[in-house]
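In this view, the complex is presented without one of its protein chains, the others remaining in place.
This part shows chain A:
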């Protein structure tokens, strides 16, 4: 009899588990009349705000819009180990609360945005770094990182004295490989004899390579020991370690995403930051929000490349401006890419 009751308990418990959903009516996505304009919302990728990388860049775009349009937007971070269903639920909830546009940062939001865009046809969804899903109310903001990285490669090839340069990638994912591909092509087109050290900090799904500066520091030291005197990093927050290591030995480092010469946290090392390959996520986000505010929402794929100044090489370091031969070569390469004379491959 004990056996039967225990078994029965197990069965009822699991059945109850399966049936909990049957008992309830409403869903969180049902409109509750809260559809007044509350401004824009951002759903972050892994890392969230404070990653000194593209999540922060997206937030910068949002704050600019907040100041201009006078509302308080929303920005939401993901939780660890979540699935597409959780992301879709987050986007739906933001749309239901009245936010428009709703912007997903990173390709991980591709599937969820496709789903949410169908459910909320009146809301514009922004998707950064992905163009595999499309729709009338989806705006795909994609960047030609390989073009900007090509210029970084040209700059590195001109700045090196040891003829050894380095590339440090955060996590070995296709997005970061675009940085590597452009950089390598830029270096080799300038001088095929230059040796290029390449290293990735972690493999997916381990995203530490974007967040742990000590990993970047370690990798950069290895490349510096191997005589590299210019290192280009595409490693988000972990890249701070790269910058620190290069500055310690008084070698050049090339920043990424935003103009790292101007970043306050990096001020002690800024003299060694030759230039930065900037990716204009803030303006991409701001432009989208503005278009929605002006009732003329963007739609479809918007490519932010060299021509559109979506990617660029910064020149705020005076030392960089003094290297006239270098800056001329970079300008020339930029003109050639824009004119279509140079094709930059997005894969190494």
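Quick notes on this one:
We take it that a contact is a pair of C-beta atoms (placed from the backbone, for glycine too) under 8 Å apart; a residue touches a chain by one contact, two chains touch by 3 or more; residues count from 1.
Criterion: contacts and distances are computed from a predicted model.
One chain of the assembly is not displayed; among "Ser or Arg-related nuclear matrix protein", "ABC transporter permease", "Ferrous iron transport protein A" or "Response regulator transcription factor", its UniProt protein name is "ABC transporter permease". If you put the hidden chain back, the residue from A:59, A:107, A:210 or A:286 that touches it is A:107. Checked against the full complex, the candidates A:192, A:205 or A:340 give a single residue touching the omitted chain, namely A:205. Only one of the listed residues, A:60, A:97 or A:323, touches the absent chain: A:97.
Set against the missing chain, the residues A:83, A:265 or A:321 yield one that touches it, A:83. Within the entire complex, the positions of chain A that touch the omitted partner chain are 1, 3, 6-7, 9-11, 13-15, 17-18, 20-22, 24-30, 74, 76-77, 79-86, 89-90, 92-93, 97, 107-108, 110-111, 129-132, 172-175, 203-206.
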